[in-house]
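This structure is in structure tokens; I'll ask about it shortly.
Heads up, one of the protein chains got dropped from this complex, but the rest are sitting where they should.
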Amino acid sequence: MSITTLNPENKKAIIKLLYQLADDDFLYAYRGSEWLGLAPHIEEDVASSSIAQDSMGHAAMFYRLLEELGEGNADDLAHARQSHERKNCILVERVNGPGSYMENAQYDWAYAVVRNYLYTTAKKVKIQSLKQSSYQPLADVAVKVDMELHYHLLHWKTWFIQLLSSTDEARARMKDAYVQVMNDFTDVFSFGKDAELIKVYNLIDTESVLKQKWIDTITPVLESVQLEIPETFDTGKLNGRNGDHTKDLQGALSILSEVYDMNPAVAW
Amino acid sequence: MTNETKTFYQEYEVFSKRTPTASFQHQFSLLAPNEEMAIVMAQENFMRREPVYDIWVVNRTNIRRLDQEEKQILNRLDNKEYRNTKGYGYLKKKWRHYEQKMFDEKEILSWGKEKSK
Partner (left out) sequence: MVNISSVVDESEKLEQFIQRIENGEKIEVDDWMPEEYRIALIKLISMHGISEIMGALPEKEWVPKAPSLQRKLGIMAKVQDEMGHGQLLLRVAEDLLKSYGKNRGDLMDDLFKGDLKFHNVFHMATKTWGDAGLIGWLVDGAAIITQTNMLNASYGPYARALHRICAEEVFHAQHGEAIIMALAEGTEVQKEMIQDALNRWWPALLMFFGPASSDTTGASKQDVTIKYKIRTKSNEELRQDFFTKYIPRILSLGLTIPDPTIHFDEEKQTWIYQQPDWNEFKQIIKNKGPRSQERLNLRRTSYENNAWVRDALAAVIN
């Protein structure tokens, strides 16, 4: 399907899905970038920085698809939209920890590793599905994103497994982080109110198919470190896909649009 | 390993191949607690702006170096023309006498490029 042959409902479905994908990676990359200079090891700082860059690059690709569909300029879509207009999942908007990235950052590496690993595994499942999307431009982007996910997965899985297999203290911290991340997992595979619309046009697998695929891939990994998927992982109330967000998102947005807001109309 | 070597900061030398046909080149060294971590660190630390086809990491403890004393084994006399083409340059004139050209390095290595008839 190319842009010219889309009927209005089909186009609407694609746009709804794209906002979710773009906002997810944009916030994920934003939170990743707050860790710059603060990682527990210098070599790790350099390596994980590439992951934040790659992910922001993915967000940029999705925003550009939206631009091609007439939604406006990619930079405006990334920077100008308010909290209630954002469609990212709750998991990626959560702060890295108390404090701000410029002052007194009390960021927890266990939380970073668990969030990054589990987000990436979920992203992988979605991207694999998107490679078969009925909307060809999106399928093409998914192929590119998938190429970079190999490294992201290896990177975070290595940290995840190693920390969970090391000392009692590390394990305890990782388990706490795991509970915290799982509490926010409800809307990761959700498409919110737009689920039916998106399903009709074969853009991506359904929520339940994606969720099951994820459970199938992640279970052996979790078992190898004696963890289980909690029963309540998808029963939370807040759904970012419907524009319901926490104040953490507001905090992020006010920083990331600080300079942009000075004059959205000019070139920087 | 003794307790002193149980440090998070193990030293790993990184090697990489740019292309499938290139040989491994030494890059720089990085610190990591184990080889899995070293592999995960290597590409983005040293090769983020160039094509990479393959990577090796080697813990420095697995490298046998030469100490200053031992480096003396690397010295040798410059009297070995018998095993270089330098020692056989006189043949050129001889072959010319027989109206034949000299099969030197340039000539012989060009044979690999010749196509079948």
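We just call them A and B in the order they show up, numbering each chain from 1.
One rule holds in what follows: a residue touches a chain if its C-beta (ideal position, glycine included) is under 8 Å from a C-beta of that chain, and two chains touch if they have at least 3 such contacts.
Source: prediction; values computed, not measured.
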{"item": "Selected residue (touches chain absent from view) among B:67, B:99 or B:114", "value": "B:67"}
{"item": "Hidden partner chain, residues of chain A it touches", "value": "30, 33-34, 36-43, 45-46, 49-50, 52-53, 56-57, 59-60, 63, 74-75, 78-79, 101-109, 162-163, 165-167, 169-170, 173, 252, 255-256, 258-260, 262-263, 266-268"}
{"item": "Residues belonging to chain B that touch the chain removed from view", "value": "1, 5-10, 28-31, 33-34, 37, 45, 48-49, 65, 67-68"}
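Here is the rule we use: only the chains that are shown with their structure count from here on.
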{"item": "Chain A - residues contacting chain B, complex", "value": "41-44, 46-47, 49-50, 151, 154-155, 158, 162"}
{"item": "List of chain B residues in touch with chain A within their complex", "value": "8, 30-32, 34, 36-37, 40-41, 43-45, 48"}
